[in-house]
Every structure is written in C-alpha cells, then in structure tokens.
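Scroll down for the structure; my scribbles are underneath it.
Shown here is a partial selection of chains from the complex, left in place.
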Amino acid sequence: APASGDGRARVLAKPPVRKLAKDLGIDISTVTPTGPNGTVTREDVQAAAAPVADTA
Amino acid sequence: MASEASEVDVIVLGGGSGGYAAAFRAAELGLSVTLVEKDKVGGTCLHYGCIPTKALLHAAEVADVARDGERFGVTSTVTGIDMAKVNEYKNGVVGRLHKGLQGLVKANKVNLVEGAGRLVGPNTVEVDGTRYTGRHIVLATGSHARSLPGLDIDGSKVLTSYEALELDRVPASVVVLGGGVIGVEFASVWRSFGAEVTIVEALPRLLPGEDEASSKIVDRAFRKRGMAIKTGSRFAGVEHTDDGVSVSLENGETVEAEMLLVAIGRGPVTEGLGFSETGVGLDNGFVATDERLRTSIPGVYAVGDLVAGLQLAHRGFAHGIFVAEDIAGLDPVPVEDAGIPRITYCDPEVASVGLTAAAAQERLGTDKVTTFDYNLAGNGRSQILATQGSVKVVQEVDGPVLGVHMVGGRIGELIAEAQLIYNWEALPAEVAQLVHPHPTQSEALGEAHLALAGKPLHVHG
C-alpha cells in the first residue's frame, strides 16, 4: 500500500506536470494516472482541474 | 492648468527592466500603454548596471586569460589596459542593445513619453504639465545607490557604481565598501585590471546572501588573487588625502587608497514622486505590495526594485510580465523570490537558486535536510578551464531539491538548469536518470544529483 503522508515524492509524474498541478491547486496524489507505468500526465491533471460541468 | 491626454489601459512609470517588460507584455495582450521614462529606456540594468558591469567583467577576464596564456602553451603578454577602449567596447554593447530596445518600444506600439512623471491621483500621472490617465498604473521607478550619513559621493575619489562605470583610468588602489554583489564584481574587475583592492564588509562574510560555503570559496579565491578582505569590519569614516582617500574602520584600522567605492546597497526611488501623497503605502521606503504586486491603491501595481526583495533585472522582467497578464485577466502564477536565479559575475562566478542549506534547515529542521557538495576538482571541464569551486545541492530528505549553490569560472550559466530543477521540484533521482554531456561543467550538477540519488559516478572520497 502507498505510504501515507507526503505523496509528492511518490507520485509518478514528470516534474513540469507536478508543477502544473501545484499551480492549479491540485493535490497530484489524488489524480488518476493514465500514463505509462502509472504516470500522471498533463492531461490527467487538466482533467482533474476542469470544472465538473465540462464533462456533462 | 495641465493638459490632458486620453485615457489608456496602462500607464507604466519608469522604463527599466520591470517597466518595459510590463509595457511590452501589456501591449502584446492588446492593451493600450503609455510608458513614462525620464532618462533612457532600459533603466539601471542596461545603462548603469548589469550590462556595463558585465562588459567590464568580460574585459577583465580577457586580461586574465591573456596574462595567463603560458599556462596553456600560448605565448601571450598583456602590456596594459586601455580604459578608453574598454569603455568604447562597453558603450558599444550598451548602445546596440539600447537601439534594439527602442525598436521594440516602437514595434510593440508602446507610447513612450519622455520626461519625469509624478503620481498625482490613483489613475493619473503628470509629466511636464500633461496629465495622463490610465485604468491601471504600474510603478517601476527602480532604485539608486545608497550611502551612509557623512559619506559624501564626490564622484572622483568617493564613488558609487554609477561613477565607477565612467572612470577613464584604472585606479592604482581602491577600497570597496560592501562585499555584496556589486562590491565584489567591481573588486574583481579592478583586480584583474591590476589595482590593489581592499574589500570592507561589516557582516562576517562576503556575499552574505549566499550559502556560507559559497562565501568561503570566494573569500579564498579572492585572497589568492591578491585582494585584501576585511569582513566583520565596520566603516567609521573617510578623509580625503593628497592622492586619494584614507578610510578608517571602527576597529581603528585605516586603509589608504586612490578611491573608495561605496557599494552598501540600493534603496528604492519612491520619494518626491507623489506616491505617499496619493496614498500608496510604503514599507521602509519600498512600495508595499501583496504577492500579486498590488499596492494599497486599487489598480496601482509596483514592480522591480521598488518592491522589497531581490534586486535583479530578471525579477523585474518577471514582475512586469506578471502584472501585465494580471491586468489582462490571465490569472498568472505569482513570482516568488526563492525561485529566481541569482548570479554574481566575479571571478570565480557565484550562482544560486532556492534555499541555502541554513535556510532549509531552519525551515524544515536539520534532520529533514541533506546536502551534497561536488568539488570541481573532479570535473574534467573545470580542470581544462583551470578553475576551482563547487556545486552544492540542498535536498529535502527523500524529497525534492531545495536549493543549488555553485562557485566556479563560467558557472553562472548553469543556474538556468538548476532553476528548472528547483522550480519544478524535481527529485535528485529524476535528474540523475538523465545524462549530462561530457566533458562539461554541467556534469558537476549531474554528479551532485547522482550522489544524492545514491548512485555516485565520479565522486572522489
């Protein structure tokens, strides 16, 4: 099981994508990864940031 | 009565790094912009700061290289420094860049008003009797050299950087008051040009804003270059003598020299410009702003050296761009000082980004911070360049890189990479997975990250 606490070091994402999540105010450890080997992609972060209405 | 100009979206007061960046970006975003400048666009950085000092530092490097050619097998000699030609070169660089910048003012369709402006209302700037109103105002009047009470700048024996840049000769000897960035850069230039140099700094070390390890290396290198360094020494007074000055220190010592450079810091240009009269809140002389660079008056922003913090041209650029984008409603991410790269262009160069080891330890606790210091003796390219120094990386234990601190010839350019690592909060292992080109100085940065990731390659015990 993933260690609790500081998820930042454990989530797989390219550094600029982690920065994007931070700028958008998103906790990247809550984003569902769709990239290779469970990597969080830029698109995953953007999807998590998009207002729910967009998906309607 | 004053005449009135039609209202624009943005008035920028001051055409230095912060001001022109705000003006250009605002214009790019379709806003109408008036830029008020009383001297020359480009401000301190282009005309009296970054560019002319770095030209002098390059001439200094050329002198050192040519003097030291034998060591590399090149039979070369230096017979003198021709300050007239040095200045011609320096002014040539400034002139070309100034011309380019003037072209950009036109290309961006920024309305340049030449003259001294004054804030006369929350939306209004007055220049030579004409009133300009803007939906937004950006204050960008920059900074000027500070002095001490009783320490009068006469421009010939007691100088600030402003006068020092115009010297038509190399002083035989000079006392540099202040071991901060500007002080050590001038000290480095003059030493390379052959002067006897004494640096006086009240704090216990040179470059007190840098990581202690960096200060130590510079101190050692400067002494090796033959400079006298008096840290922890407070200035008491200066007297003019027949051939120069006699500088006395609080500890009773005196130092004689041809000139005294006063480089004890720069203060904001906020007085007599109507700022406080109009209600712009000041703090210690600087314009008080929030993290979005908003002053106490709605619609009025401040950028650059006016805002307390790092006094750097590229911080001004970043501020200017931020404010323009904020005005245009793009909701940009605020600019944080810690993420702004810092370079001191003395020999050896010093560069850093992020937190010092001490600051990181203070913030996170000693046991949460680890550092690795890679000595440039292990770096092939540095051996080739015959330079010494180190690359120190500060890391949160099991976490991202918190700071990078480097000293060495030509090391300044490397901080651009470190800046990405710091701002993108990369883990050492993520940097270590990638490969640095061989043989470069950048490999030292790579080696430090390899070591922190537990996989050192060229690390000597």
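Which chain is which? They are A and B, in the order written, and residues in each are numbered from 1.
Convention: a contact is a pair of C-beta atoms (placed from the backbone, for glycine too) under 8 Å apart; a residue touches a chain by one contact, two chains touch by 3 or more.
Note that the structure is predicted; figures quoted are calculated from it, not measured.
Counting every protein chain in the structure file, not just the single copies shown, gives the formula A x1, B x2.
FYI, only the chains that are shown with their structure count from here on.
Our note on geometry: chain A versus chain B, Cα centroid distance of 36 Å, whole angstroms. Partner chain A is touched in their complex by these residues of chain B: 333, 398-400, 420-421, 423-427, 430. Against chain B, the residues of chain A that register as touching in their complex are 6, 8-9, 15-16, 18-19, 22-23.
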